[in-house]
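Have a look at the structure below before the remarks.
Note that this complex is displayed minus one protein chain, with the remaining chains in position.
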Amino acid sequence: MRQTNLLADVASGAWSIAKGLAVTLANALRPRVTQDYPARPAHLYPRFRGRLVHKRGEDGRPRCTACLACQKACPTLALPTIAGDEKKGRERRAVQYVWEASRCLFCGLCVEACPFEAIALGQQYSMVGESRQQVRFALEELLERPQGGAA
Amino acid sequence: MPALQANSMTAALTPTEQVILNMGPQHPSTHGVLRLELTLEGEVIVGCQPVIGYLHRGIEKIAENRTYPQFLPYTDRLDYLSSASNNLAYVQAVEKLMGLEVPERAQYLRVILLELNRIASHLVFVATFANDLAATTVFLYGFREREPIEDLFELWTGARLTQSWIRIGGVAGDLPEGFEEKARQFCRLLPQRLEEYDRLLAGNRIFRVRTERIGILPPEVGIDYGCSGPTLRGSGVPFDLRRAEPYEVYGRLDFAIATEPTCDCMGRYRVRMEEMRQSVRIIEQCLDLMPQGEVLAKLPRAIRPPEGEAYGRVESPRGEFGCYVVSDGSAQPVRVRLRAPSFYNLAALPRMVQGWKIGDVVAVLGSIDIVLGEIDR
Partner (left out) sequence: MTAIAAPHTGIYHAVLGWWQGHGLPVWIFDAIWMALMAAIVTAFILLTVLILVWLERKISGDIQSRVGPNRTGGRFGLLQTVADALKLLMKEDLIPRGADRLVFIIAPFLVFVPVLLVFMIIPFSDRWVVKDLNLGVLFVVAVSAFPVIGLFMAGWASNNKYAILGAMRAAAQTLSYEIPLVLAMVCVVVAAGSLRVGEIVAAQRGGHWFVLRFPLQIAFLLYFITAMAEVNRVPFDLPEAESELVAGYHVEYSGMRFALFFLAEFAHLFFVSAFCVTLFLGAWQGPWLSPVLWFLIKTYAVMLVIMWVRWTVPRLRIDQIMGFAWKLLIPVGLAAVLLTGMMNVL
């Protein structure tokens, strides 16, 4: 180290550290940003892509016609089993619909593919299970509540 | 200059052994599952061999068994810190094959998404780089600043990290109410926070002695290895795809390319800080200039690009992310080859680390800012 500007060097080094200390102090005096989850529920926006939801039509029955558009759109085979009754076209109704949450990417391609707007990704994010069986959901579990609330 | 040269005379008198130290796949500072086999003489590194593949998921092979739209969410998971860039490279290749025109509003929206992703990714860089050098506080500040960005993503797309929002022909949906205001608010907030980071890091004497003149990447070496992005721009090479081959609406926007001539870790850090500031400018311009219109082009029922090959390239936060798609006219691609910038940047690591000490490996690796997701695919 050159002797001539050693003092200046040390002083500038010390001053730079002092400025850093000022920043941390300023931040220590600002409010905390921690959200008190799970004491307070997480704040979600309307478009949040969570658990799959089956929507009801005006007659209260699920809109899904088992047309398989969602199954074909899904990248990860998360909708393996979809079956409908014997009717054809718009009159058909799904009788079996299995959603494998463990395979789902929550990408929403299924929702976009559906021609009847029968499914959506809802606001529920907690799907905990101890086996694959427990995170495999059937149509009845995915159906939204009669008044239009989330499942 | 390396800090210490092994003295040949003392080596002759005192027999020393070279030690192989494994900075294993589980390590707090290797930014993912990367293994580095370091050959050491004392504290000095004489050899460095990266071992990758711990995160290999066979994504390129998976692509051969998916339809074009189905493959899109997989691209998010490559460079998962900036998923929109990956989406765009793939989508660009497919759009080139199909000759699709993307509506103008969609292009602006794509740019907004890309630049927000860039800021988010660079914030992770700053956070993890500082954390590797024990400035733990900046780690938390960086992630604190990411929260508003992730909020914006969630407000717009419904997902905080892997949005899968850039689709073939445009974007999946338009901006919701309140997005523009929140975005502008964030754009006002970020520069002040970046200023604070600079005071804690770039202005700090200790940080400077850890990063200045360390991990030199000469520009010729960088170009030879195929490095790109801030790693190369930190060596003074002003190569940025947004200027060299403008895509989307970058050609109309006013922003600067950040370069630093110093070739060291500090240079790469400064480049990324400046890029964040420029991204803020870009986002504000897009919000100002964006026209009304469609956000998705009219697409055929099934996406079957005609036979051919196309390469889509994007300036991701790590460099040139490329996607090469080969189509045979069917609904599934024949081959998708992904060019990950971190792969090539990582290849230059042994050169950058030779002759330095163990502590410097961490600094240099952090300054290259790799993501194993795209290296291993």
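For reference, chains read A and B in written order, and residue numbers begin at 1 within each chain.
Going forward, a residue touches a chain if its C-beta (ideal position, glycine included) is under 8 Å from a C-beta of that chain, and two chains touch if they have at least 3 such contacts.
This is a predicted model, so every value here is computed, not measured.
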item	value
Selected from B:F207, B:Y247 or B:Y344 as touching the chain missing from the view	B:F207
Residue of B:Q70, B:N131, B:T157 or B:T259 in touch with the missing chain, whole complex considered	B:N131
Sole residue of B:E115, B:E154, B:E315 or B:D360 that reaches the chain not shown, by the stated touch rule	B:D360
Residues in chain B touching the chain absent from view	3-4, 19, 21, 27-29, 43, 130-137, 140-141, 144, 200-201, 204, 206-207, 209-210, 357-360, 362
Interface residues of chain A (partner: the chain not displayed)	1, 10, 17, 20-21, 23-25, 27-28, 30-34
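Simple rule for what comes next: only the chains that are shown with their structure count from here on.
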item	value
Contact set on chain B toward chain A in their complex	66, 69-74, 137, 141, 144, 147, 151, 154-159, 162, 164, 172-173, 176, 196, 199-200, 203-206
Sites on chain A touched by chain B in the complex	12-14, 16-17, 19-20, 22-24, 26-27, 33, 44-49, 73-75, 105-109, 112, 121
